[in-house]
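This report refers to the structure that appears directly beneath it.
With one protein chain withheld, the remaining protein chains of the complex are depicted in position.
Moving on, here comes chain A:
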Amino acid sequence: MDMSVLIALPVIIPLIFGALSLVVLNNHGAQRLLGMLGTTAVLAAAILLLWQTQIHGIKVLEVGSWPAPFGIVLVSDLLGAIMVLLAAITGFATAIYSLKTVRKRFERFGYYPLLHLLLAGVNGAFLTGDIFNLYVWFEVLLVASFALLIQGGERAQMEGAIKYVTLNLLSSAIFLTAIGLLYGMVGSLNMADIAVRLTAVEDPKMVTLVAMLFLIAFSIKAAAFPLFFWLPASYHTPQVAVSAIFAGLLTKVGVYALYRVFSLMFTGEVEFTHQILLWMAVFTMLTGVLGAASQYEVRRILSFHIVSQIGYMMLALALFTPLALIGGVFYIMHHIIVKANLFFVAGMMYRLGGSFELKELGGLYKKHPGLAVLFLIPAFSLAGVPPLSGFFAKFILIKAGVEAGAWWAVAVALFVGLFTLFSMIKIWNEAFWKKAPEPAIEIPAPVRNKALYWTTGILASMTIAIGLFAQPIYVLAEMAANQLLNPQLYIEAVLGGGQP
């Protein structure tokens, strides 16, 4: 047994635990235990996988011993392994947070099996080396997310879910069409093989056309401009644990897919494709942050900020220089942890303050100073205040923008950073600083909950750690970016025999 099985573990572990927690559907204690055990096991596997990938380079597993390019391969390059680790961290934090916040009713309707299935889908998407298999994993995670999104069955949830489902199905249809056209052109589904064969295609305009279809499909999933509005319409409706894992992970699967196909497969007409990416990135940043400015509900503000942050990650891909990609990978690492954490904190604000509306909140700083600190760390990090993780992420990216001479994009990125800070200060002023308004109804004395403080505390300390130990993280991001810029490393690993 060689170590290549490690690549399958982040996918198969959640599948097995998800199945087992369906078996014990009526036993809430067992479900929670399986939730903790499963996410812990995935976390351990993800750490091992990243460690092995960093030492030995890109690892490949030919599933079922069917050789590439005919069978399905799972590939762990550094970007994939980093994404899996981030997914595992978010999943683990969500499992702890769910222990105390998810109602029994939802547990009976399969909350935990769906959570495992979601993680399996996300990890599968990060690790597969086959474009059709990527589509399948997208569907797996979407099915799980549809069900999680409507648990509770409230009117607002259904309204959000309709937009979410419609646009995501549209995106899947476009994705599938693009795969079909691509297969018709090159006759392969293995991404490394496609990359090789695309160089021999006679009509580069056709390739660019297909690339644009992939761009539309993935940018819908990533909630990029102009088709982002499903996100702020739906992400604030489910229970907070669900919002947090969605906010942390789902749009980033779209971003990951963009990084993958536009660094490995579609690099033929970079001036054209990445110019479009640049404009989309700029508008995504702007619309997201301006949308947030007009909102007064904590989760909606945070949802709009997801959109604007996606813009930064796309900006990195659009610039496509070594430094920019380092910044992009760094940004993703910083962002997933911060964003999930902000939603967790919003959930605690609701438990302690009784509302998500800024108007009805207040005085949280006086009553719960610990929570105030836990809010400030991810909030300032999101805005890019040194020495937190967001500062370095933005700094690398903006430096890359200046070097590439993309002045407009740099100006917008700086402006959006400022507005993000404004948004976070708005939440701070209203929810924490101002006097508590007279409550319309008496809020029952909130129970301080250690598990919730632990979850947000761990994530906040990660944010600080990424800021304080930015150098080793930078080196890791540099290695990942190096692999992205040298797709022949990926191609050789997949097609050159497979076994590391």
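To be clear about the criterion, contacts are C-beta pairs under 8 Å (C-beta built on N, C-alpha and C of every residue); 3 or more make two chains touch, one makes a residue touch a chain; residues count from 1.
Note that contacts and distances are computed from a predicted model.
**Student:** Can you work out the missing subunit's protein name as recorded in UniProt? Choose among "Na(+)/H(+) antiporter subunit B", "Glutamate ABC transporter permease", "Succinate dehydrogenase, cytochrome b556 subunit" or "Fumarate reductase iron-sulfur subunit".
**Tutor:** Options "Na(+)/H(+) antiporter subunit B", "Glutamate ABC transporter permease", "Succinate dehydrogenase, cytochrome b556 subunit" or "Fumarate reductase iron-sulfur subunit" narrow down to "Na(+)/H(+) antiporter subunit B" for the missing chain.
**Student:** Where the complex has a chain not shown, which of A:29, A:64 or A:472 is the residue touching it?
**Tutor:** A:64
**Student:** Just name the one of A:21, A:123 or A:463 that touches the chain not displayed here.
**Tutor:** A:21
**Student:** Among A:10, A:91 or A:113, which residue is in touch with the absent chain?
**Tutor:** A:113
**Student:** Extract the touching residues of chain A with respect to the undisplayed chain.
**Tutor:** Here the touching residues of chain A are 1-2, 4-5, 8, 12, 15-16, 18-26, 61-65, 110, 113.
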